[in-house]
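One protein chain is absent from this view; the other protein chains keep their places.
Just so it is clear, A, B and C label the chains in written order, and each chain counts residues from 1 on its own.
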Amino acid sequence: MSTAAHAPASFNRYRRDWRALLTRHEMLLLYVLIAEWLFFYFAGTSTNRRGVIVGFGTWDRQFDILRHSCEIGLLALALTPVIITAGIDLSVGSLLGLCAILFGKLWHDAGLSIPVAIGLTLGIGALAGALNAVLITALRLPPLIVTLGTYSLFRGLAEAITRGSITYTDFPETFLFIGQERWLGLPTQAWIFLLVALAMGLLLHRTTYGRAFRTIGLAPEGARYAGLPVERRLALVYVLAGLIAAIAAIIYTARLGQAKADAGTGYELFAITAVVLGGTSIFGGTGTIVGTLLGVAAIAVLKNGLACLPVVMRLNAAEEMSGLFTGALLLAALTASVLPKILSNLRPRRHSSTQSIPPLSP
Amino acid sequence: MSSPLLALRQIVKNYGGVRALRGVDFDLRAGEVHALLGENGAGKSTLIKIVTGAHAPDGGTISLAGQPVADLTPASARALGIACIYQQPALFPDLTVAENLALRLDATSAHARVDWTARRARATALLDRIGAAIAPDTEVCTLSMPEQQLVEIACALGSGARIVIMDEPTASLTQKEQHLLYAVVRDLRKNGVGVIYISHRLEEISALADRVTVLRDGQSVGTHAVGDINEAGLIRLMVGREVAQIYPAAESAPGAPVLSLRGVGCTASGVHDVSFDVRAGEIFGLGGLVGAGRTELARILFGLTPADSGQITLAGETLLLRSPQDAVAHGIAYVPEDRRRHGVVLELPIAQNITMAVHRRLFPTTWLRFGAERALALDYIRDLAVKCAGPDAPGGSLSGGNQQKIALARWLATRPKLLILDEPTQGVDIGAKSEIHKIIRRLAQEGLAVILISSDLPEVIGMGDRIGVMAHGTLRTILPGGSDPHTVMAAALGTAA
Amino acid sequence: MKNPLLRFCAAGAVLLSSLLTASAADSKLIVAMLPKSKGNAYFISCKAGADKAAKELGIQLLFDGPTDSNAAKQNEIVENWITLGVDVIAVAAENKEGISTALRKAQKQGIKVLTYDADAMADARSFFINQATPQGIGQTLMDEAARLVGAEGEFAMIVGSLTAANQREWQKYVEVRLKEKFPKMKLVAVRPCDDLKDKAQSEATALLSANPKLKLIMAICSPGVPGAAEAVKQAGLTGKVKVMGLGLPNENKRYVHAGVTDSVILWNTGDLGYLTIYAGVALAKDELKKGAKSLKTGALGSFAIEGDNILLGQPFIFNQSNIDRFDF
Partner (left out) sequence: MKRYFRELSVVGALLAVLFGLAWFAPAFFSPQPLLSLVTREAPTLVVACGMACVIITRQIDISVGSMFSVCSVCAGLLVARGWPLVLVLPASIGLGALFGVFNGFLVAALRLPSIVVTMATMVTLRQGLNLIRQGEFVNLPDRVQWFGLSQTTGQLVLVGAALGLLVALAWAMRHVAAGRYLYAVGTDAEAARLAGIRPQRVTLLVFVFIGALTGLGAMMNLAQSPQVQPLTGNGLELKVIAAVVVGGVAISGGRGNLWGAFAGFLLLACVSPALTHLHVEAYWEKAVQGAIILLAVVADGLRSRQSNR
């Protein structure tokens, strides 16, 4: 018996190495983020004609970035557990639109008070998520296709309900406070965002649910054989995504002061990009909330920072440039993530081929 | 004498740390059936994968008809006239039979025109030749297992190969289909083809083969003409050691029955009418050939494929097991056969693998308690003497035997009443194997009821206090522990039934 | 690893920034102009006029907006401009209420705010460059349509998207006018084209075969007019089914000449951009104050001011006789 060999000391050393390995992606992203931020801080800040310091390096700008990132950030938070279970949800952006106009309708047409309308909207979001969940878990359908369908369906319903044109506005000041004012120094919605991030972080990293999500993503059959309630956990992930999309809808409505059927168009793509950039594997199993937050921040800083660069301003192309760089950043992150494996595979040439091309994951 | 059709010299193959082959010599002459025999894990499948080019050897030479070949790939092996019938049919389930045959048989270029009429005609001809009544346009996924095996056989037949490898081709065949297969093998031999024939059915070997080579622990332990050696001699070669000595013996008598099955069956998985009892402190060995229904029975007991007939009673309580969660809740634990897919999640740390099934007890608030988890993991790592870098090392960093201990630890942590072990020592090196045996015996000694499923005959005989032998989806007989291997094998083969 | 990396990044950033800011340090007046959708030809032609004015006045023009009509992005861009400390912001509002919050914030920071093309809330801007009210556009469109078909028969509309606010407004006033004045005309369908010319063509083709009695197609988004015209041309109904709508001369010239499209209605968008910049600069230099009655511009003379609306003039109807005189 060699129990003596397993002295705790040697365990600890291993643990540290392993932690470093795990956080490597997040650390890299953090360096990129810091570099980005510093670059824009120096290159995107200037003094204007009236002698006021303007541009990226102002507190206002930082708060704006935070304010503008909340909805996409929330969707990215919603998608992190989904992608960790090796699934995907394309419908969150459309659901944001549907929830926004249903919220408007509940408040304006049905005459409900704001808190009741918010409560009902969250319920509707969860319900819509449950529709995805049922199709994916009970019928064992691929999430990509199910949510492609609901992507069309939710947006279509939003348009059908408002006949495209109805825009709900004139929300009370108290409600707009959520989206337009500051509370305790930060934009109000940032508190909600941080709260959700904290909740998701705890759920994912500190509870048995997060464990189950990861296990399902890595080995769905293995999870079943370990007695984990695979279907129930998967369902939860999609319901949560629906719920968070509804929260994002509320914030969106409060920020713009309007609820319209086109709310959140294309957000799902940015959210997925942020999640993948944050180191969550599209094949499932790995990913952290911190990574997602960094991914969201990297995209947001890039987008807002570019808009402050004199060169970009002169080209009038902030949005295109940020899209371009985001795409490039995503490709670079992906390539960087497989490069070590590719390099190490180059030497023992034939072995690698037994593990074949990754299939379309979700 | 001219050089043999196929000659392997000093083939070495390692998988990670495991030495699957340690210098195997093997040759095959034209027009002979050369049987390859050995326990599970002896290295037969690895040897075959090397001959078919699926895996590259780490050492040794391969020559075909005297010509050395290097860098064998599946494509070049096929081009050189090597065909293989795998144990698990390697067919494309969504494609038709004719299509599958064509993909395996035609090494055509990508531009080549596909002639469906010819494909169908050939498929029909081949299937007719082995006497299988399968329409060439059926999709393979709609075929039964034996039918798929027949397609595989047709494939080998049609390949016009000089060398045909058959890996347990009769494992899932019925009597009638077996005879079809024998005819095919004789047909091939008559045409000067060399056949490597792997089987556990000794009577099959004496009926079909010309020579037999026995592998043990990745080495060849002898090649004999079939006429020169009897079944007992072969079994001795395969097992290679006296059974009774190395297995820890029971020290106390088993207690009251914990589990009892009465007429249990499940149509979907082909298990029917199984009845037996397992008592506390007893190891109930479950023997039989691959495909006899042992794993299927275990899956019923674990709620993966719920039973549709019969009665399962555990500790006096009649159970309805519809999901693994039900099984776990009632104190049933199952260490599955496919460790990599179902057992240990290789990417996750050891500690998480160990605590996976006890979330509810260990973390009653669903809140993770890392200290408690680590403590629990360390307990089991020490208790089972797992060789690892620590509870945070990923499961994949462990050797097969230690992975198996982790899988075992996961279920011990649930404090089960019944432990089902499915091939617990498959792919495990000798040292770890005997450690695992000691652990199993100790657990039984502590009062656990254990069902031990194994294809390793000596293991079942040596470990089992009683041995249930399964064949064709049902329990054939129950023998006392330490029975004569021949009796057990005979029961499994159905010869003495 | 962390410290050297950080230092390296910082050094690089400083180096680059000095290069970049050096060129931006000229202290020109900055006017930022926000279109509804940057890629839209309508706003591109606005920009041409604005560029001209910017050059004449020696100011820096920022022209940026969403690539598709998107109220949320408009807000984000305005807020960016606020922190950039521009002098004037001129906005074509996608959503009246939505943008107004951001605009009020800009005013609070001492930035002058104008609206053009589509107005925001009155208290969120100083002046609105009024090229034509939605009411005026609706009326002109409907009147011209009625003229083309003799105030009788079925017609259909193609709109950009079902959610574009200004188009819904125009559509509303078209329908109001229809109800008031042209009882013998009937609006049989409204189809969206997602601002895609190709889709407009498909939709128009379907409309033509679905409504054999159709007399006219009115497209109120700029890709819609050439799309509908191409559909009519391909259906061989040139002259039988009239095509008209809101669009740009250049995109429609070939169809107008071929007799497919009868009239394209638009104000002079270049002038709109030009006027916006002049008004903005005047506002920033305190030359334009509340209660002013007119505004003088360089090349275009002076424009009348009515309350807080600076009037560009009536929408212009382009047809075969005059379309070649315009290039935008």
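Assume contacts are C-beta pairs under 8 Å (C-beta built on N, C-alpha and C of every residue); 3 or more make two chains touch, one makes a residue touch a chain.
What you see is a predicted model; the values in this text were computed from it and never measured.
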Answer for the absent chain's shown contacts is A, B, C
Which of A:A76, A:I118, A:L135 or A:I192 sits in contact with the chain that's absent?
A:L135
Where A:C99, A:L218 or A:I272 are the choices, the one touching the absent chain is A:I272
Where chain B meets the chain that is not shown, the residues are 52, 54, 73-75, 78-79, 90-95, 99, 102-104, 106-116, 137, 139, 268
Contact with the hidden chain only, please: which chain C residues?
37-41, 44, 67, 162, 188-192, 194-198, 201-203, 205-210, 212, 223, 226, 230-231, 234-236, 250-251, 254
For chain A, which positions touch the chain that isn't shown here?
88, 135, 139-142, 144-146, 148-157, 159-160, 162-164, 269, 272-273, 276, 282-283, 315, 317, 319-324, 326-328, 330-331, 334-335, 338, 342, 353-354, 356-362
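Basically, only the chains that are shown with their structure count from here on.
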Most central chain by CA mean?
A
Chain of greatest Cα-centre distance to chain C
B
Quick check: how many Å separate the C-alpha centres of chain A and chain C?
34
Please work out the Cα centroid separation of chain A and chain B, and write it as a whole number of Å.
44
Averaging over Cα atoms per chain, report the distance between chain B and chain C in Å.
72
Chain C to chain A touching residues, read off their complex
2, 5-6, 9-10, 12-14, 16-17, 20-21, 23-25, 27-30, 38, 62-64, 66-68, 70-73, 75-77, 79-80, 82-87, 95-98, 100-101, 110, 161-163, 165, 168, 171, 192
Contacts from chain B onto chain A in the complex sit at residues 54-56, 302, 304, 323-325, 327-328, 334, 336, 341-345, 347-349, 352, 356-357, 359-360, 363, 366-368, 378, 381-382, 385-394, 410
Touching residues on chain A, where the partner in the complex is chain C:
31, 34-35, 38-39, 41-44, 46, 48-50, 52, 54-56, 58, 60-61, 64, 67-68, 71, 159, 162-165, 167, 169-170, 176, 180, 252, 255-258, 260-263, 265, 304, 307-311, 313, 316-320
